[in-house]
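Written below as structure tokens is the structure these notes are about.
Yeah, one chain of the complex is gone here, protein chain that is, but the others are all in their spots.
A and B are the chain letters, set down in written order, and residue numbers restart from 1 in every chain.
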Amino acid sequence: AMCPGGCGVRVRRISERAVKLEGNPLHPVNGGRLCPRGQAALQSLYHPDRIAGPLHRVGPRGAIGSFERVSWDRALDAIGGGLRKLREAGRPESLVLLRGSSRGIGSRGARRFLEAFGSPNDVVLDRGDEAAAIALALTQGVRAVPAYDLASADYVLCVGGALLEAASSPVHAMRSFGQFRQGRTGRRGKLVCVESRLSITGSSADEWIPVRAGTEGVFALGVAGVLVSEGLYNRDFLLERTEGFEDSRRGDAVARPGLRTLLSRHYGLERVSSETGVPVDAILRVAREFAAARRSLAVGPRRGPLLPGRVFDHLAVQILNALVASVDAPGGVLVPEPVPLAAWPELAADAAAEEGRRRPRLDGVSGKSGVSDKISPRALSDPEQLAEAILTETPYRAEALIALGADPLFTSAAPEKFARAIERIPLTVSFASLPDDTALACDWILPEAHFLERWELWTTPPGVAYPLASLAQPALVKPLHDVRPAAEIFLALARRVSPQIEAAFPAKDVPALLQFEMGGLYRARRGAIMGTPFDEAWVRMMEGAGWWAPGYGSAEELWKGALRSGGWWDPFYDHEDWKRVLRTESGRYEFRADLLEPSAGPIEPPPSTAKPAEAKGTARRSLSLHLFEPLAIAGGTGAELPFLQAILDPGHAAGWETWVEIHPEMAALLGVREGESVRVRSKDGEILARARLTPRVVAATAAIPVGLGKRGGGRWAAGVGANPLRLLPAARDPIGGLPDLDATAVEIVPASAGEPRRERKV
Amino acid sequence: MVVDLDRCTACQACVVACQVENNVAPAGAAEWRQGRAVSWLRLVAFQNGEHGTRPELRLMPVSCMHCQRPPCIKVCPVKATQIDREGLVAQVYARCIGCRYCTTACPYTVRHFNWKRPEWPRPMEQALSPDVSVRPRGVVEKCSFCHHRLQRARDQARLEGRRLREGDYVPACVETCPAEAMAFGDLEDPGSSVSRLAQGPRVFRLLEELGTEPKVIYLSKGESGGRA
Partner (left out) sequence: MEGPEPTRDHRDDTLLQPIAKSGRPFWMLVGTLLAIGLWGAYAWSTQLRRGLSMTGLNVPVYWGLYITNFVFFIGISHAGTLISAILRLSHAEWRRPITRAAEVITVLVLFFGMGNVVLDLGRPDRVLNVLKHGNFTSPLLWDVASITTYLTASTIYLYLPLIPDIAILRDRLGKRHRFYRALSLGWAGTPRQQRILNGAIAAMAVIVIPIAVSVHTVVSWVFAMTVQPMWHSTIFGPYFVVGAIFSGIAAIIIAMAVIRRAYHLENYLKPIHFNNLGILLLVMTLLWFYFTFAEFLTTYYGAEPAHMAVFRSKTEGQFSPLFWFMFVTCFVVPFSFLANKRTRGTVWGTVTASISIEIGMWLERFLIVVPSLSHPRLPRTAASYTPSWVEWSMFAAFISMFLLLYAVFTKLFPIISIWEVREGREHGIREVTERVESYLPAAAEATHG
């Protein structure tokens, strides 16, 4: 798995060499299929620039030549020694763990290490699913990434997101899409995409509705307004399961205006049409189609693992699902269940660690970290604030940092601030396997084993409704290089720092850890070993009837069966289990009209979204920046592999460079020609990109892919393209506190034009 | 082979799977820009909307069509490309003189030439599959319908003392396609699933007006019904 998608993989081996990866046909996530990233994964295993063993930096940051190879013992002793000193000095909180979105054992081991060590600073960098999860927490009271049941839907309205290529589990989403379209006799699903840039998903859609950048949520509310005013909603569901549709009254006075009032007051058709640029009849038509289809589903904006979209937009889109009762229904929005892995034993009493964990987090996020079912309507991590805190040393100083599957110098919304911040930390360690930008700036690199070289137990990927645990053993008998699995490295560090930390791990090596965790699945007395579609139907039927017919009689048998087949899962989804999926205070779906007041969201179009004709007169022509993540380089990884660099966007046959999509009419105004190099400048940064003139973007929008422009990443990634995350301002989404990626105005000038005249901002 | 464009998500897994399966050497940025990166399968983009019409982007995976009447074969001066017993258009690397006449004659532009010696920076050569020969410099190559898989499947079937069954032989691109947009089988066997798919109203072939009789069949987007 190159991504959190967690597909099951089978390896075709020739003696000791892996020559081809195939999907595991029994695996429910991917059913034998792989996405291009999975197919290219061998290039990461055999990458010529992989780090072959532990490295210690002896020269300036930023260059692989500054590192010298050391033994694992030396590296672990040095790092373990440094960490032990922090703990002994009573400052365990000054250790920061920065990790990606992996749901593997490495991540669980890292968290346990951090907890036992005594630090609250568990910071997750990839936030693609956060906005959707926050919206779910706000409306349904469950802090989870919603799962969209695409395969069973008849009509999908995808608002502002690239449903397929930007999904957490692309293969799962695409399999569902195939099913949605042509997998059911007599039923063909219709997909309508509402976005300001025609994404690759949009190219598969039946219709693209271009919408002014940043107004996706407004469009959804416009559609909701039609549903409500024409009475095209599910009255029963509204009455029984929702809260906040009608005004709540105290006596004669309106205490809190409900959704109906909100929509009629602020999101009338004319207004929505003029704000979004979508004709009134298109809004009407979409609303009626949405209401008429048997199973309609609206999907909110998400453009990739790094680009979550605004919570406002997700809330607005969720309303559509609630209005037609596509909540926890087949073809609707489902809420994934946690995987019943055995919980790790309680931490032994350790005053120092407890004291440390109670300190405020450096990124300012309050509450206990990493608890996924906590109902927090805010982001669980704030890496940009972390960078700020490191630089200002408030509330305290960060003295050690471990980066696991995270490359903040490249993928955070403030890459340059992170580059400065990391220099302030005396002990920095990266687990990178290829020398990424962050690794090159760290003091130590402890190369993590490739996923084909290690034991793994992945839990359900985001976006998948059923609980699932994929078990994998190393595909190679021994790793290609002197590298170790992250969990093993943490075990080794634990041993060196303190016996209390070591004791916090329930086993002494990785397979044993996994076996321990799998014990929980056995005891859960549900689910089955992964199997064929027939097995799946059988289990589903049995469980639907209240039976459980395991194919295993002991934990040992489960372990062995899971190893053979790829894992364990429970294919039975109990729809309309309201107690589980509606856990708000009211026990109902809450519309949260209070958060959708125009003042709370980006209702006023940014000055940059004017039509070209309107912009003609003004001296300064700013465009709104639209970032997207091509599947090949999503999540900031992929550019390292030549096969992926070549498939960035089939629409332009783009590869090996960063481009900016500009509408031809806008380009004419800007004096930009097709294919020429341009400077894209925001008030926070500037990058070079190649201009691609295309009607795929709405006028006044500049669309740029994220994922290129690394300093590191090996021979194929380093220096290729530019990183548009450098253009982002520090703006925050007012709901939830995630970075607001849709609030950046940029101007574009041909690179040949040299320095443009300095103009004052209007 | 049947490609259902109504399912296809343009993810390009098929493109990469083909490269990995068939020992295509990694190309760098320079080669890519020069238009020399080898890809037996590519996504062809049909875009409109430049002239004020509704913008639309249609993407279509295109490999060798294994034409029944292939223009490429006629023009090869040395019979280095031939139609074989199974009806696959095969390429004889050891005989090809690299004149690139076939490449210019193929209306689908799916043939590739080895402009230089393919290279795998160590240790990437370890991922080379022994089933597929590495092409030397100066010869033309193209999609083989994963012919080596056919051989493997046939050997396996012989070992098990049975005839080749549907599903025994599936090319790498078809195998990986996440949307299950691609199907592969024997078009001459009326009972095969591809034959059934090839009956429907959505069927069309690429550039069929040229009379090449492609064996790759597309299903267009849209309802499967049509005019009743």
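Here is the rule we use: a contact is a pair of C-beta atoms (placed from the backbone, for glycine too) under 8 Å apart; a residue touches a chain by one contact, two chains touch by 3 or more.
Quick caveat, the model's predicted, so the values are computed rather than measured.
Within the set B:M1, B:C14, B:C76 or B:A179, the residue that contacts the chain not displayed is B:C76. From the options B:N22, B:N114 or B:S129, the residue with contact to the unseen chain in the full assembly is B:N114.
Considering the full assembly, B:C96 is the residue among B:C8, B:C96, B:A172 or B:V194 that touches the omitted chain. For chain A, the residues touching the chain absent from view are 652-653. What chain B contributes to its contact with the hidden chain is residues 33-36, 42, 44-47, 62, 71, 73-80, 95-101, 103-105, 107-109, 112-117, 137-140, 206-207, 210.
In this section, only the chains that are shown with their structure count from here on.
Chain contact summary for the complex, chain B toward chain A: residues 4, 6-13, 15-17, 19-21, 26-29, 32-33, 37, 39, 42-43, 45, 47, 49-50, 55-59, 121-124, 126-130, 172, 175-181, 219, 221, 223-224.
The touching residues of chain A, counted against chain B in their complex, run 12, 14, 17-23, 30, 32-36, 38-40, 42-43, 45-48, 164-165, 170-171, 174-175, 177-178, 181-183, 188, 198, 200-204, 206, 208, 210, 480, 631-632, 641-647, 650-653, 655-657, 664, 694-696, 715-716, 720.
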